[in-house]
Each structure stands twice: as C-alpha cells, then as structure tokens.
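A single protein chain has been omitted; all remaining protein chains appear in their positions.
Entry: chain A
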Amino acid sequence: MPEPDRDLTRKAIAQALAGLADTGHLTVVEVAADGVTTFLLHRDGNGRPRGRSWPATWPDLAGEHGWDADPAAAREAVLRAARVHPSPADVILVAASADPRAERALDWLRAAHPAAQMLRGDAPTAALIREVMADDPLTRPYELVVLLADPGTGGLRLTGRRLFPIGSRPGARTRVALRCTEPGAHGTALAVVTWQGPEPRLLSLQSAPLAPGRYDVTAELVRPGRVRFTGLPALSPDHRDWERLVGSLPDRLPGRAGPAHLVCAVEICGADDQVAERLSRARQMISFASGELGDLLRVSLLAYAAHSFDPSAPEHPVRVAAWNADAGEALDALGELEEQGAVTRGYPYHPQAAQLEDALAAVAGRLGHTDPAPAVVLTVGGRPPHPPRTDRSRILPCPRRHDWRKLVAVLRQRPGTTLGAICDHAAGQAHPLWHELGATALAHLEAVDVRGLAADLGLTAPSPVHLPFPLLDETE
C-alpha cells in the first residue's frame, strides 16, 4: 500500500521538478528530528535533473550559546542552512518530525518563504528525491548520431536518429537498424545527443569494435541521461574529443567496385624479349584486376605493330584479339600473342614508330561515346606514333592519316574513361604522347607496381575505410 504522505510528497516534488525551467532551481528543505537538510535541484545542459544536499544537525545550528540562549542566531543559522537560491526558485518545506526544534525551525522558514509549499512526510526525503529524479520524464528529445550516405555520390552526412521524444520515461525502448563498416582502432562510436534549439548537445559517448555488418539495436532509456543499447557487443565509455571525432569523418564512402572495362593495347614489334615483357605486364594487369573485380571486369585486348612502307611487304593492321570479353578469354587471346611473339621486325617496317595512332583509332571507334560503361585504356609499348602528315620528327606519316592528338582528345573527353600506360622508357625519355596515354598513371616497363597501377586506374576493390559513427540502415 502506498503511504499517503510519502506519495503526496513524491508527487509534489516530481511536479515541481517537471516544471523546472532550464535556468530555474528547486530547493527542498527537509526539517527532521536530527536537523535540517537542504536539497538544491536544477537541470543540466541536457535537461537532466541534478541535485546536491547540505545536511546540518541541530547542534550545528544552535551555535556555541545554545538554541534558547540566542534564538535570533539560531534562526539565522536555520535560514542560512536552507540555502534558498537567490534567483526565483520553488521552495518545498518537508516537515519530517514533530520535534519542538523542528517545529520552530519550520516556523522560521515559512515566515521567510511564505510561498513555499509545505509538506509532511516520514520517508527519507533524499530517497524520494532520487526516485523522482530517476523517473523524471525527458524534457528534450534524445537522438543517436548516425551517418547517412548519398546513394549517388557516396557523400556522407551526419544526422540524428530519434530515440526518445520529450516526455519519455525510463523503460522506454526503441529499435534502430544500423550498419557498420570496418572498425578502426577506436571502434564505432554510439553518441546520444539532445536537442535544444538549433544545435545538438552531446549526452553520452560509448564505443565498441563493431564488425562490419548490419545491427538491429534496441535503445532503452534507463534514466534521464542514461541510454542502454542492446544487440551490440559491450560498449565502453569513449573519451575522445568530439571535434576530433567528427573531424575524422571522411567526405564520402569509398567507391563501390563497379563494372570496369579494361582495354589493353600492346605494342608487338621490336625485340622479342621486349615484346614478351610487354605482354607479360598486360597479363599481370589483367590477372590482378580480375582477382580484384571478379565478374565485374570485362577485358579487351588489341595488338599493334609497325607500319610497312614498302608495297611489297604486307601491312599487319591492328589486331583486336578480344573485345569486351571475360578475363579468361582475354588471357587466352594474350597467350596466342605470346606464342606469336614480335611481328614486323626490321625493314621495310618502320624501325622507330608504331601503329599507335591506328590502335587509338580502333579503341576510340569501338568504345564510342554512347556506351556508358567506364573504361580503362591501358597502353603498353614505347614507340612514338606516326604523325598524320610529314613533319620534322622524320617519322613517316600514318598511311591512314590518323591524327593521334585528336584521338587522344576523343578518349580523354569520353565520360568515365581513364588512361594509363606502361612505357618502355622512363618518363623523361618517353614521347609526349605517352604522357597523355598515361594521364592517370604512367609506369616504366622495367619497374611496374601492378597493385599500385591497378589502384591508380580504379581496377582494385575499394579499400576499407573506417567510419567513426554507424550508418543508418535505410533498407528497413
């Protein structure tokens, strides 16, 4: 059975606390058999009730001359012990004893604070106040800090997922679906904030090393200022600086591994060992990209040699060994080229240039502008192209008058096209075209970092990035 006085007192204090404004104070003065205890209650920045108490015994209040010898001093001592906040404040007086000293003290207090609410109760006021504070309904909404990713750009935005609205009481529960990426050194942070005005205010920060994946999390309001999460590994308090935590947030999610079209154009004229080396590099790149992207990778393979400048010697046109094939087919075609080895070696084939411009024309023509698939054009060779007309380079003009400058411009302007090259020569000695062909990445044939080159050309699976906060799973 509830005790009527206790309930009345509890209810009165709870009402007063519920009505307490952000800047207000509530003073509860308990006058009991052993003395006077003052409780000062207020709300912190998150609207959470906070309280302090100051007990004073009757001997403390009586002073050195005794209660009866100097009543004025005793009165002053009692009023001082009440510590009523100078600002407008609610005052509740709780009479918990019929002791004459208590009655007298209550009289003084009522006279000093005529607006004070007067209650009678036997239960310890401290316990009552703790109960009231723990059961205080929320005066501000609680939100969990989560990340939202733009589905188009992968751009990341911090936002709040509502956990508990104003008025929520302890025991309230809510479910939220979260997604976590690769955990960093500090794990994933679960931050709860409150809202008052335009800016959120951090209420609590905990973290745990959450494995990548989806989590169905239940948040429970334990008491004002305390939210418990279940459905996650044990969380630990996180003492990281909030500004640094937010500052560690990347701008966007790493690009997803999407379909990629790797177009390899390989020069197959010149010395046998050099041709073999070029084909070997192409094989390494195709194999590596295939391992990274799997079925998402399509491969095309073209081989080009040198022009013949003697009608009696046959011209070997650009050979499209594979087009938009899977990696296995392309590697089979590459094997045939490796078996064939170098072609068009020596006179009357041009000794210093190759049909690079013809290869570019073939690639540009086949890729076209309408195909929206992103493409990586990787050229492997070393000779310069033929100019479209006789010029000072002394390299004979392309028999088909292809203009390599225009063709490179076409490829560079094609949406989603990345240009990379593996050149026989170091960058300083390469023809200017090779710098354009390697606009995104230019590697030297003798020292190719296959993984690095593939990464530069976007042919690797995205590297995991750590997100300090969980992503809100919006698929639910």
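We adopt the following convention: contacts are C-beta pairs under 8 Å (C-beta built on N, C-alpha and C of every residue); 3 or more make two chains touch, one makes a residue touch a chain; residues count from 1.
What we mean here is this: contacts and distances are computed from a predicted model.
Q: Of the options "ABC transporter ATP-binding protein", "AMP-dependent ligase C-terminal domain-containing protein", "AAA+ ATPase domain-containing protein" or "Neutral metalloproteinase", which is the UniProt protein name for the chain that has been left out of view?
A: This omitted chain is identified in its UniProt record as "AAA+ ATPase domain-containing protein".
Q: Quick one: which of A:Leu40, A:Ala322, A:Ile395 or A:Ala430 touches the chain that's been left out?
A: A:Ile395
Q: Write down which of A:Pro311, A:Pro372, A:Pro415 or A:Gly428 is the residue touching the left-out chain.
A: A:Pro311
Q: Of the listed residues A:Pro100, A:Pro114, A:Gly346 or A:Pro372, which contacts the missing chain in the full complex?
A: Considering all chains, including the one not shown, the answer is A:Gly346.
Q: Take the complete complex as the reference. Which residues in chain A touch the chain that isn't displayed?
A: 309-311, 346-348, 350-352, 388-392, 394-397, 401
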